[in-house]
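This structure is in structure tokens; I'll ask about it shortly.
As you look at this complex, bear in mind that one protein chain is not there, while each of the others sits in place.
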Amino acid sequence: MKVVRGFYSVAHAVKTCRPNVISAYPITPQTEIVENLAAMYANGELENCVYITAESEFSAASILVGASATGARTFTATCSQGLILMSEVLINAAGMRLPIVLVNTNRALSAPLSIWNDHQDSMFMRDAGIIQVYVENNQEAHDLIPQAYKIAENSKVLLPFMICMDGYKLTHAYEPVDLHSQEMIDEFLPPYEPVAKLSVDKPLTFGSYAPPHIYMEFRVALQNAIERARKVMEDVFKEWAEFTGRDWKSHISAENVDDAELAVITLGSITSLVRDVVESLRREGKKVGLIKLRTFRPFPNDEIRKALKNVNKVIVLERAVSFGNEGQVAIEVKNALYGKSKEIYSFAIGLGGRDVPRELIVKIIDNVMQGKVKQGFHFEGVQEFKEVIP
Amino acid sequence: MIEITIGAISRPMEAKKNKTGDWGTEYPIVDVEKCSGCRSCEMFCPDLCVEVVKENKKKYAVFNYDYCKGCGVCAFVCPENAIRMEVKEIYKLEVE
Partner (left out) sequence: MLAVAGFKEGYYTLSFPTFGAEKRGTPVASFLRLSDKPIVLRDEIYYPDYVVVLDPTVVESVEVDKGLKENGLLIANYPKSAEEFKKLISTDRKVVTINATKMAMEILGRPITNTAMVGAFAGATKLIKLETLKETIYEWFKGEIADKNAKLVEDACKYMLEVKI
């Protein structure tokens, strides 16, 4: 165990995965991840690797698309506006079935300008055909990187993999992390064997033109691939747990739900706090449980249905909103529970880095338990305000 | 049952089988005597269907009618006026 910052926990894990091409453009709160990697590169610690400083996130992603097509193992990190700028390219990468691994250090979207944490950026990429997994702490982020390569590069999958870790809350936090050794990752993660390889001698077109008579089949193939990823992910998660002794569970981690009357579903770094609240309420004899959502795409519908089988009241806590409807996770959870009569309360909290104190979580759970709030969507932790003309 | 490639990957020259030479109503004819072999047509052709060849020290343009769509850019840019666009026989016949 070593006390390191979130940035380093990512960079170190990436290094042990032996990437061939890293390309990025700086954006807070991601920059130090690639700064760490750039330093490793400059120090000659990255063998068979090129670090390319791009002139934008769009270019960084484009460089990785080209590199990945040649069979390189690739990495980038970004967030917020940077992820949105990458989105055009990343959506292509999904269609071209390129197993690029990226870390998104979740940050709010403009406007107004905010460099602080929420999940609005990665939720925007929901429909891209990219695997999305949210982590709770820096050890989980560290552990997920080799797993991400193993899943993304599996010939049944071949999709970009986005690890979502909360900006600041995780990236800037110093905490003890059990760092992987090179030997350990060499044992766990085989070299990438691409099914098709772009080279100067053997030119290929990736993601070529598809008129209406053939386009839809490619999109069905993309859906099939991300559906196949479910099982591959389960297997890799399990393999990792056995390999390291650290069991992060599967697509979800369901805790204290079997006899629960109320369960809270949440994701990201806030999970630790919610767990702590749930466990203390348990000690008071209240029947509450927790579902930590790890995989957001593909969405674990079956797992959620199964975990909530005996639970009547469901709270969704999330750091994003689909404006004009409600929180994205709540929408997905409701879809998973279609036809089941559950009370569902969804709350958007902590947008743009607003701190979510323990009291707020306790208040939300208490209010729902006592029937003080209506089912549906609520913002919580918001001051009273009115809009005025300047 | 149709087959699709992973990632919509295609090999080079696959479009070659889609011959487009029958699309046009006109086709270019080069006057070999006038042609100076300057390669203007070769550079401007949007479909890469003209190539300047050398034969007994004489350079001149040769067209690939399998793909030429008859756009006429070559005739337009030719500095020697050595290329004329001819209406295809099938259309000519109808005029007779």
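Think of it as A and B in the order they're written, each chain with its own count starting at 1.
One rule holds for everything that comes next: a residue touches a chain if its C-beta (ideal position, glycine included) is under 8 Å from a C-beta of that chain, and two chains touch if they have at least 3 such contacts.
As the structure is a prediction and not an experimental result, all values here were calculated from the model.
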Which residue of A:Pro112, A:Pro211 or A:Gly324 touches the chain not shown here: A:Pro211
Interface residues of chain B (partner: the chain not displayed): 20, 22-25, 69-71, 87, 90-91, 93-95
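Here, only the chains that are shown with their structure count from here on.
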Length of the line joining the C-alpha centres of chain A and chain B, rounded to whole Å: 52
Residue ranges of chain B in contact with chain A within the complex: 2, 4-12
For the chain A and chain B complex, residues of the former touching the latter: 95-98, 158, 195-196, 203-208, 210, 214, 217-218, 221
